[in-house]
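Below is a structure I'd like to ask you about.
Here's a slice of the assembly, chains where they normally sit.
Lettered A and B in written order, each chain numbered from 1.
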């Protein structure tokens, strides 16, 4: 069953090598992470952030400052129901649910300071979908499942004990310089 | 190994984000809110027929959603008078809509929105639209009564603390559970127009029943199963708008008085909907959903107006136009709030004006899902 492993490991090595080449201009792991968004996974490297930011810069507007609106700046790659409209907050799951153990990541520009932030979108789990709350579907930098860390068409409660999808929070975990 | 490392990748982002930035940025941490915000709540049971229903908890003042407690399908909700504990009876089929059915009594901690416990019920519980009379707490808070239908009617008596089933009381031809004041047991409405008073022993394990004299005519003018308690009396209303004031405290249920709500009103108005009335006790006012041009089959029509009826003066104090209210509940405060749900997913908040006969004025609206026909509130 695992006669694939050799070849796959070869492929992952190759990918890691490619990422390492891209890493050459940075000075350390932190900068590398912030710049390319790649994350070290068991010794291999998976790209988790797009570095092609050729699309336009968002103008600041009221909705971008309203965390109960799908236009709020942190939600630039959020696909789901807003936890802050379901008993939670921007970064807290509603009482009684569980935060997902794994998450996808977006890169969103804060219209106030003009900086790009890494946003971890954690699903909250083990309760029924909170479709009382607004459902947002934004996809800046979103990629299909072959870039899993950027993919939002999947249930990120997948690694939890109770996988029922409840809602999604948007947690600032880093700066993408 | 691959699996573990990939899981670690996600966990890594959450656990060690500080490493990501070079400047003074302080990363946030994902967490779970421990408890709902304080303040009085409105509870709405969002029933589902092909999936998980939920008890939605809203702030009375803002209608802000405080969270959901998830149940199975085709269920009923029950909220303790102190607002700290809730129960739900619902169905969990092996394949959601087919396969063996496990009917479960869940106990919830409302503050934390957690499941405190669950107990398996005899697989007979009524799979019905939401009606508060189908899942009840005894007056002393020690027993849960579950309406069964196979379609033969019976009531499962369970321990409120553990959920354990204590007995099943046959109630053939009767429906609805109305806890008896001052003793353990319940009254139930019977198809011949009587009530049956079922007294349950202190340990919950035995019961005896006594039929009343005829109270209403189920053919000519049946009563809704929605009840309200006020000032020691138990109130029901009939399809044609007759208000029944009953005394449930004796060996059998006794009829104290009937009043015609629509006496002297033109337009063929009648009560309609599901949880169609609620009494604001301090005001002594009954709020009731009414529709005009009533006819055979209109008894579930949503409200075109909500009437405020003075129970002491026996007169309609005000009539407020509303949109599509199917169920309602009134608060117990001096100036009652009224919350109404529609079949299609809205929760309305109304303030009332005592100076204007407790007329309703719109004061908020939010979204509901499922079939949201049961409401409750605790101040």
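Structural remarks
Criterion: a contact is a pair of C-beta atoms (placed from the backbone, for glycine too) under 8 Å apart; a residue touches a chain by one contact, two chains touch by 3 or more.
These numbers come from a predicted model, not from an experiment.
Stoichiometry of the complete assembly recorded in this file, written with the chain labels shown: A x2, B x2.
Methods note: only the chains that are shown with their structure count from here on.
Chain geometry summary: the mean Cα position of subunit A and that of subunit B are 40 Å apart. The touching residues of subunit A, counted against subunit B in their complex, run 29-31, 33-34, 39-44, 46, 48, 85-89, 91-103, 105, 118, 120, 122, 124, 126-128, 130-133, 148-149, 156, 159, 164, 166, 169, 171-175, 177. Considering their complex, residues 1-2, 4-14, 17, 19-23, 25, 27-36, 46, 51-54, 56-57, 65-70, 111-115, 366-369 of subunit B touch subunit A.
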